[in-house]
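Shown here: the complex without one of its protein chains, the others still in place.
Labels for the chains are A and B, by order of writing; each one numbers its residues from 1.
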Amino acid sequence: MARDFITPKGEEGIYCIDTASWRTYTPVMDKTKCVECGICLTYCPVNSIHKTDGKYTISLDYCKGCGVCANECPKKAIDMIEGGK
Amino acid sequence: MNYIDFLDTQEDLVTAGTSACQGCPAELSLRTTLKVLGKNTIMAIPPGCMAGAGCIGWNFDNGLKIPVHITLLDNTAAVLTGIKQVYEADGRDVNVVAFAGDGATADCGFQSLSAAAERGENVIYICYDNEGYMNTGFQRSGSTTKGSSTSTTPAGEVAKGKEQQKKDLPMIMAMHNPAYLATLSPSHMSDFVKKMEKAKSIKDGFVYLHIFSPCPTGWGFDGSRSIEVARKAVETNLFPLYEVENGQYKITVPNKNPKPVSELMKMMKKFAHLSAEEISEVQEYVDKKHKFLSAVSTIE
Partner (left out) sequence: MGKTVAMTGNTAASIGAALSRPKVIAAYPITPQSSVVEHSASMVANGELKTQLVQVESEHSAMSVVQGAAMAGGRTFTATSAQGLALMYEPYFRMSTLRLPMVMAVAGREMTAPETIWSGHQDTISVRDAGWIQIYVENNQEVLDMIIQGYRLAENKNILIPVNICYDGFYISHLYEGVNVPPQSEVDEFLPPYVQEHAILDPEKPMALDPMTPGPLVMKYRKNHLQSMQKAFDVLDALDKEFAEKFGRSYGGVIDSYKCDDADIIMITMGAMSGTAREAVNIKRSQGVKVGLIKIRMMRPFPKKQIAKILADKKAFAVVDKNVVFGWNTGAVYMETKAAISELGCDITSIPVIGGLGGTDISLDHMLSVIEKLENAKKGEEEYDTYWLED
């Protein structure tokens, strides 16, 4: 069916940018230092930190490498390593 | 469930990939807001950072997982009113929410906001305050702190940044007698979530929330420090965390020993040009504002 060009509307999908490709620094968590306070999760602007099997893990699918998690971690358990991977 | 587990498990209703700057507290605030408000929400976002970041959609796609509409810069509160009035006529409960920058709120759209508050419309108006028109190149707004170097009030040989003090939007809106009003900072997430849940629960009357959103790109500091800057703003009383309900003012995160505002200012480039005297003018403003807030906070 031909699309009707009446009212502009976004109905087909979700607009999503590959923000992982932005990274020039990548967060790496030292699990031995992590005390599982969950603060990194609350501050991640891209909702990329979650609890998996009781452990906090950082997903790199959309991580922009902003470094907020590393800066806020009270135990300095996260390092920002140079490089996008 | 504690607020951290809540934030862990609630569905994120914003697209996973927005073009907000690295470390943007507005992006964090929007995701958190929608985690609390949930799917039964219609959102209006005027032109600004969150619209520009892709949340309002592109081509044939949406940028959120809920209905969203980009309003004109100056009519967000009026559009919210119209949407809500139809749902009320139909007897359908739905959150009708604005997520608007300080430009749309303090300047352009203030008239329609003030009127919507005066009418007591059953909507939630959320302002994310990054102290300027950041999306379009960091132009000043009424909510920009005095002394800030912005693209329209640049610091130069003769001028020293914005000449006027910050417009106290939350207090102005408190004077409209809303059903609920609160200031929020992404640095204080437990307080943030609690206030957002309170806002969601108000079924009768106007709700105004004001979120402090330091802009790394526009203010001149590294994105990794955005939460640190927000926290410092709370600790210096530049952005006190309080709420107002039924005319009762309550400071929800008191500062026993507030830090001097100069500590906040030296964290970023936009204040780098200020003299000690110019900084003290801002300190005086912050102190006066806080004196007033403290005084009304004791009124029963």
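Everything that follows uses one rule, which is that a contact is a pair of C-beta atoms (placed from the backbone, for glycine too) under 8 Å apart; a residue touches a chain by one contact, two chains touch by 3 or more.
Since the model is a prediction, treat every value here as computed from it, not as a measurement.
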Would you indicate which residue among B:23, B:57 or B:186 is in contact with the undisplayed chain?
B:57
What does the interface between chain B and the hidden chain look like in terms of residue numbers?
39-42, 44, 54, 56-72, 74-75, 78-89, 94, 111-112, 114-115, 118-119
For review purposes, identify every residue of chain A that touches the missing chain, sorted by number.
4-11, 15
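Note that in this section only the chains that are shown with their structure count from here on.
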Between chain B and chain A, distance of the C-alpha-averaged centres to the nearest whole Å
23
Any idea which chain B residues touch chain A in the complex?
3-5, 7-8, 12, 14-20, 22-25, 27-28, 31, 54, 57-63, 65, 186, 189, 222-228
So, in the complex, the side of chain A touching chain B is made of residues 3, 9-19, 22, 38-39, 41-47, 50-51, 61-62, 64-68, 70-72, 80
